[in-house]
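One chain of protein is taken out of this complex; the other chains stay put.
We call the chains A, B and C, going by the order they appear; numbering starts again at 1 in every chain.
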Amino acid sequence: MITTLADLLPLLPLLIATATTIVAMTAIGIRRNYALTAGITIAGLLIASLVAASTMFTSNSQVTPLLIVDQYSLFFTVLTCVTAMLIAIFSFPYLANLDDSKEEYYLLLGIATIGAIVMVSSNHFVSTILGLETLSMSLYGMVAYPVHSKLADKFPLEASVKYLVLSAVASGILLFGMALIYAQTGTLEFSSIVNVTKETPGLGAGFSIVALIMVFIGIAFKLSLAPFHMWTPDVYEGSPLPATIYLATIGKSAMFVVLLRLIVTTEALSFDSIILAISLVAIVSILAGNLLALLQDSLKRILAYSSIAHMGYLLLALVASYYVQGTISVEAVTFYLFAYMVMSVGAFGVISIVSSSEKEFDDIDDYQGLFWRNPWLAAVFTGMLLSLAGIPLTVGFIGKFYLFFSGVEAGLWILLAVLIIGSGVGLYYYLRIVYRMLLSPKDGEGFNSGGSQHIGSHGVLAFLLALLLILGVYPTPLVSIIETISLNIL
Amino acid sequence: MLDLIWLLPSYPLLGFLALVLTGGRLPKKIVAIIGAGSVGLSFLTAAIIAAQFLAGSEDYFVKEVWAWMAVGGFTPGFSFYLDGLSLVMMLVITGVGFLIHLYATGYMADDPSFSRFFSYMNLFVAAMLMLVLGDNLVLLYLGWEGVGLCSYLLIGFWYTNPANGYAARKAFIVTRVGDTSMAIGLFLLFAQLGTLNIQDVLYAAEAEWEVGSGLAIAAALLLLGGAVGKSAQLPLQTWLPDAMAGPTPISALIHAATMVTAGVYLIARTHILFEIAPSVQLLVAWIGLITVLMAGFIALTQSDIKRILAFSTMSQIGYMFLALGVGAWSAAIFHLMTHAFFKALLFLASGTVILSVHHEQNIFKMGGLRKKLPVSFASFLIGSLALTAFPFTSGYFSKDEILLAALEMDGPGTILWVGGVLGAFLTGIYTFRLFFIVFFGENKGHVPENEVGGIHMNGPLFLLMILSLVGGFIAIPVDSVFSYGEVHEEHHVSTLIHGFMIAVPLIGIVISYLFFYAKIFSIEKLMSIPISQILHRFWFSGWGMDWLYDRLIVFPFLWLSKINKADLIDSFYAFIVKFARASNAMIVRTQTGYIRWYALSIAAGLVVLISIGVLL
Amino acid sequence: MESIPLEHGLILAAILFSVGLIGVLTRRNIVFVLMSLEIMLNASGLAFIVAASRWGHAEGQIMFLMILTLAAAEVAVGLGLIIQMFRRYKTVDINELSEMKG
Partner (left out) sequence: MILVWLISILFVGGIIAWLSERINPAYPRMIALITVVLDLLLMLSVLGSEPNAGGWIASVNAEWVPRFGISFYLAVDGLSVLLILLTGFLGVIAIGSAWDEIKERVGFFYFNLLWTLAGVLGVFTALDLFLFFFFWEVMLIPMYFIIAIWGHENKNYAAMKFFIFTQVTGMLMLVSILMLAYFHLVQIGNLSFNYHDLLRIEMGNQIEMWVMLGFFVAFTTKLPSVPFHSWLPDAHSQAPTAGSVILAGILLKTGAYGLIRFAVPLFPEASLSFAPIAMTLAAISILYCAKVAFAQTDIKRLIAYTSVSHMGFVTLGIYAWNEQALQGAVMTMLAHGLSAAALFMLAGGLQHRIHTREMPDMGGFWIKVPRMAVVALFFSVAALGMPGLGNFVGEFLALLGAFQANITITVISAFGLILASVYSLWVIQMIFHGEYTGKKIDDSHLTDLNGREMFYFGAMMVGLVWMGMYPQSFLNLSQPVLVELLNNTQSIFAAVVQN
């Protein structure tokens, strides 16, 4: 198979992202300039996302056996690039005062984004691993980035080691699972696996199941699904905030897209035991995530635990996809991922705005009275938290609505019940933060001003809040886009 | 003119509104004019209407003022129904009511809440008129609850004393028990008969229900429940004596002349229901009789002047119930009217006494007041005579009718008669016990300087004295109301029995005379016998009914409330919260921070999931 | 040619994998932990090789090469972190890294 230049055209976003990184690297090599590096990265990601968006409805092609560039992958390419860009904007003021060379951070960010784009376009185990490891490697670096800083706490190191070791274990399991699948089917393409899982020759159905479960576990680790979730709070807490945001958003969405494609194309759910295993993981994740967050005082940990629960919610739609006619479950996953990205970036973004690499304001006490000290940030944060809780007027509600809908259509009553219980528990800790912000400010505690005055970061928050509210009230545009692109998955 | 019947309750209602809205800022004189004047106007209107009605040939007259509500066949209106029965009631209420209002302008003259007092009084009269004039049971119920409310407000009029508040609440709540029963009765009647218009209900009930049918019995019983509550009959009688905490004119108006007889009115009004439920009707008689006797015995032992009168009221209403029970409808209403006269007289006179001796109510701290308080003395004399049915006083005629009707009844009639006569005997004793102790002998407490009076206090007393004396000669126009079913023949009773009936109360008076005036019998000696001590204590406490109800109902309720103040159901949710917190505490401990432990959990998850995959 | 049965190869890989996993679980020295990770990853690589031999494809071997690279990168980053750790903690005991918890 000969790859022509025309074939590469659909890969343009990926290529632009790569080029961006290379340009940035070269720029650093010529002369260190923090603002320039950041600017190049942001601009490059913007261009990548614009290109991806403009080609979104026109291209649908398999580029090499490894990558598929269809509407769905392009949608997530856009989402990834935009999110990465927003994170880069947040990173700028955050790292501005780091007492170490800080330009390379943007290289890591760019490379991680490349990995994520590969992942969302992957329908082959090789590209999955390739993307995943590119992403992870960069993330190790991002997590540990301020490790040399004298001012920063020692947590980045601990976080990075934890993430690295455990992630390697998970990668091992994932790879082993892939090897087993390969042994069973002789192929690494998602779409070719389907015939074999159906007919279960050779080594027997049990073998396939074990293989699929191992793959699932490898992915579940990255998605921080219980009981593979334990690294999440520690790594989130220890990482510098922009890295946390990256981990929590792009790290999750890219992985979930892979999981979705894998599960849907291989029809792995036709095995009862796989459904059972995934359902169990979903239930445990929802309950454990919410319960763990219940009395937390560290906002980063709260959001970490809540992300465990949210990934559990998403599994519900994933399971539903097996039972439901049509694309509704895929749409549910897609929409919820989108909503989750918006609200996670927003929520972490607020924390990141008031923090910097020297001092992170992570404790719930720091936010007491924020409503009166800085109404703008408090309003954004409240919006994001309420959205995470699934309250109307926010995009999170529409996401929840999707989940409920696919759950109802699939008749997953137990999972729905757990979802309701989990959401109920979840309300408590989200509202707890909101309430603290509503209280009268304590003197001499927390950050004084509104944190960074960097216009870009506030602009990002405004953008996210607008997105949150507009799509919460009138989701139709996004709904129809997602309806269209979800056809690609099936 | 008959069309203007709606003016009757309107005057006092307007008076009420005027007094409430001005909020006590009016001078007392104007308050008095509004307060008493509005009822006076009502009385005038009532008199004119009555004259016109009696002159006409119609048996009844209906006037709908406006349709209250119309909900799927349930169409009570604000409509007034006038016939002989409501005519008598309306005249008694406005007439006696006016006199008492007049009296009260003097009695309450020094009270700082003069205006509040009259506003309540006016509201009461308005409600009472609604009660007797309403042509449907819902409007009647409106009046019924309205008078209950006013009774509550007026008993607790002097609110600074918690005891008064207690008495007021007790009165309201105990009667409300009855009211609820009545309300259920209304639901039943509507469910079965499809209307609550009184005449339609009676007509339909008679047409649809057989005599003695279960529904008729249930309906009659439920209405009876309301009646015993309002009229302080067994078993809901306990509130009345405590109700004496209110100002004395209240006791005269509400707790003697009008409101407490509402139960009698209700039963008389719906007498056809009771006729098709003979067992319930008989129950009415028995309740009446037992109340007569119980209250009589209690009255023997009381020392508070108003409580004695209260128990006598209870007892006299018992007679009315007895009359209703034996089917002597008009006799019951007749007694209701005469009782209104003489009991109002007695209460008002006792008011003068109490005021004159500076709010002393214990009769044993009075004595020898004959000379100092001549008007009261005269009033008490006449009132007591009428109460004991002394021949040719008003009470004589009405009570006589009742006892004769009981005697002529088949079956248990004789027993009822004997009981009634025994009651009359007790009446003689306790009435004159009070009379002799208060007005004769020597004074043991305050010596009054002079009798409180004045024309607006004494005037009503004189008028009521006259009415108590000659009221028995008034012929009440209720024949057309009770034309159905009442025994209307001359009484065939031998002179001997009749004489016996007249004599018995007189014997009572004589015994009282011997004990308390002549002191030939010694009360101390009687009280030294253990059995009479026990009886005394027992009767003094009202047969221990309060004690019993406290233990059966009040205390358990209070106890239940107290232990469940925090709401048991809430603790279920509190448990959920606790459970969640405990789970959190437990599960948080898994987040140890050790990488090896985390890896272990991954490995464990791997093993578990693979086992699930392989085993299933 | 008598080939080694697929099952045998896979079982060997599984055993190696378990050895690696157990190593991760039991070793406190972070260097040994990294080594155990290597064993796990290489066990997966072995499984790929075995599977590839069943199908006669090159894909499995390509995967193995990728895994090698991956493991090398991972170790590189890991060792970097270990150096940092040793500077700060003066120890390579992995249990020291447990400040964040709860």
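Throughout what follows, a residue touches a chain if its C-beta (ideal position, glycine included) is under 8 Å from a C-beta of that chain, and two chains touch if they have at least 3 such contacts.
All figures in this text were calculated on a predicted structure; none of them were measured in a lab.
*Asks:* Please work out which displayed chains the absent chain touches and list them by label.
*Replies:* A, B
*Asks:* Which one touches the absent chain: B:177, B:293, B:474 or B:506?
*Replies:* Touching the chain that is not displayed is residue B:177.
*Asks:* Give the residue, chosen from B:191, B:496 or B:615, that touches the chain omitted from the document.
*Replies:* From the options B:191, B:496 or B:615, the contact with the absent chain belongs to B:191.
*Asks:* Touch as defined at the start, partner being the missing chain; which of A:205, A:280 or A:438 qualifies?
*Replies:* A:438
*Asks:* Counting contacts across the full complex, list the positions on subunit B that touch the omitted chain.
*Replies:* Per the touch rule, subunit B residues meeting the hidden chain are 20, 23-24, 66-72, 74, 78, 138, 141-142, 145-146, 149, 152-153, 156, 159-162, 165, 168-169, 172-173, 176-177, 179-180, 183-184, 186-188, 190-191, 557, 560-562, 564-565, 567, 569-570, 572-573.
*Asks:* Touching the absent chain: which residues on subunit A qualify?
*Replies:* On the subunit A side, contact with the omitted chain comes from 371-372, 386, 389, 391-393, 397, 401, 404-405, 407-409, 416, 419-421, 423-424, 427-428, 431-432, 434-435, 438, 474-476, 479-480, 483.
By definition in this document, only the chains that are shown with their structure count from here on.
*Asks:* Mapping chain-to-chain touches, which pattern fits: line, ring, star, complete or other?
*Replies:* Its topology is that of a complete graph.
*Asks:* Quick check: more C-beta contact pairs at A-B or at A-C?
*Replies:* When the contacts at A-B and A-C are counted, A-C has more.
*Asks:* How many Å are there between the centre of subunit B and the centre of subunit C, using C-alpha atoms for each centre?
*Replies:* Those two chain centres are 95 Å apart.
*Asks:* Using CA atom averages as chain centres, what separation in Å is found between subunit A and subunit B?
*Replies:* Computed from C-alpha means, the inter-chain centre distance equals 77 Å.
*Asks:* Among the residues of subunit C, which ones contact at least 2 other chains?
*Replies:* If we look for residues of subunit C contacting two or more partner chains, we find 21, 24, 33, 94, 97-102.
*Asks:* Of all residues in subunit A, which are in touch with two or more distinct other chains?
*Replies:* In subunit A, 161-162, 165, 169, 233-234 touch at least two other chains.
*Asks:* Under the definition above, what is the set of subunit C residues touching subunit A in their complex?
*Replies:* Contacts found on subunit C: 6, 10, 13-14, 17, 20-21, 24, 30, 33-34, 37, 40-41, 43-45, 47-48, 50-52, 54-55, 57, 59-60, 62-63, 66-67, 70, 73-74, 77-78, 81-82, 84-85, 88, 94, 97-102.
*Asks:* Which bits of subunit A are touching subunit B when the two form their complex?
*Replies:* 161-162, 165-166, 169-170, 173, 206, 209-210, 212-214, 216-217, 221, 227-228, 230-231, 233-234, 271-274, 276-277, 280-281, 288, 291-292, 294-295, 425, 428
*Asks:* Any idea which subunit B residues touch subunit A in the complex?
*Replies:* 580-581, 583-585, 587-588, 590-591, 593, 595, 597-599, 601-602, 604-606, 608-610, 612-616
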